[in-house]
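There's a structure below that I have some questions on.
Only one protein chain is missing; all other protein chains are in place.
== subunit A ==
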């Protein structure tokens, strides 16, 4: 099968904002090309992408990432069979222990009275990432093997090697789109790990960026005329940036993680293709929401370039290693586009990649420097075309 790797390049203007801050409340930064740049961590943008999935995909395609797996699974069990409601928590605990090999503990939380709250349920020690389909499969086992909801029966049944393997298989197949893309680490059962198919880089500003500080005062509405001072004062750090964002998706790995189509009439490439285009759309349109109500920094990318590779992905951040200078006309986008276009051509010619399929989405006259890279499409057409190119590749060898 021909190898399929997708890389995504985005230029996006973000006005004054503080979308990803460090422990002192300052926007994150990094040195690149010897100059300080605004930085948005990959974790922050992956989280925003996952949140965006909720708008694009039905819940059963997505995973739940929580320590409160017992509670979540108990809910699934009750939803399937309300008659076992009394024992749902116990059943959930048994089947989770058997399936993942993880220890579940009731957290010691101090309440005002000094003892632990009565509603505390066992939790896993770290964030456990399970797809909704996996939770349903576990719920079925819990109900089916417990002889009408008896935890002791379930425990005995799960001692049997075959049953235990079945429980384990339930969490080792039918991964959700987000697990397949971003991976899963199960600390105490390495066999259940899923290798991430997507790589997301930290976003960096294409120009030098210093942090600014907003000094603010707030007036106390109830203070009388004689009190002229502020009710409180404070500062918020912020910066603004033209960001270069980059991600790569190993489509073959995504296909392996998701498996073939569930329905017999579905082509085998459908799950991977759908996951890929959902990722593209979610990654393109999402934005971390740090201090969003303070700055209302809602913006969308001005440029999206998608490439289909057959050997390795290629990051074009090097185009901005020398920071884009301030110009008399102001703004960084025009120069960024010219610089990016030149860099892409140079690198691809030098490494013999210039025949790789390319899709370009761009907005505004300032981005015309990228016009020669490929035909400019609407976002919808871009997603469609990338999707069909990828499924064609997967089908041709599958």
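Everything that follows uses one rule, which is that a residue touches a chain if its C-beta (ideal position, glycine included) is under 8 Å from a C-beta of that chain, and two chains touch if they have at least 3 such contacts; residues count from 1.
Please note the rule applied: contacts and distances are computed from a predicted model.
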{"item": "Choices \"Type I-E CRISPR-associated protein Cas5/CasD\", \"AzlC family ABC transporter permease\", \"Pyruvate dehydrogenase E1 component beta subunit\" or \"Anti-sigma factor antagonist\" - which one is the UniProt name of the chain not shown", "value": "\"Type I-E CRISPR-associated protein Cas5/CasD\""}
{"item": "Full-complex contact with the absent chain, from A:201, A:300 or A:363", "value": "A:201"}
{"item": "Given A:253, A:281 or A:366, the one touching the chain that is not displayed", "value": "A:253"}
{"item": "Positions on subunit A contacted by the hidden chain, ascending", "value": "3, 5, 22-23, 28-34, 41-43, 65-68, 71, 127, 185, 188-190, 193, 195-196, 199-202, 204, 246, 248, 250, 253, 310-322, 339, 342-343, 346-347, 349-354"}
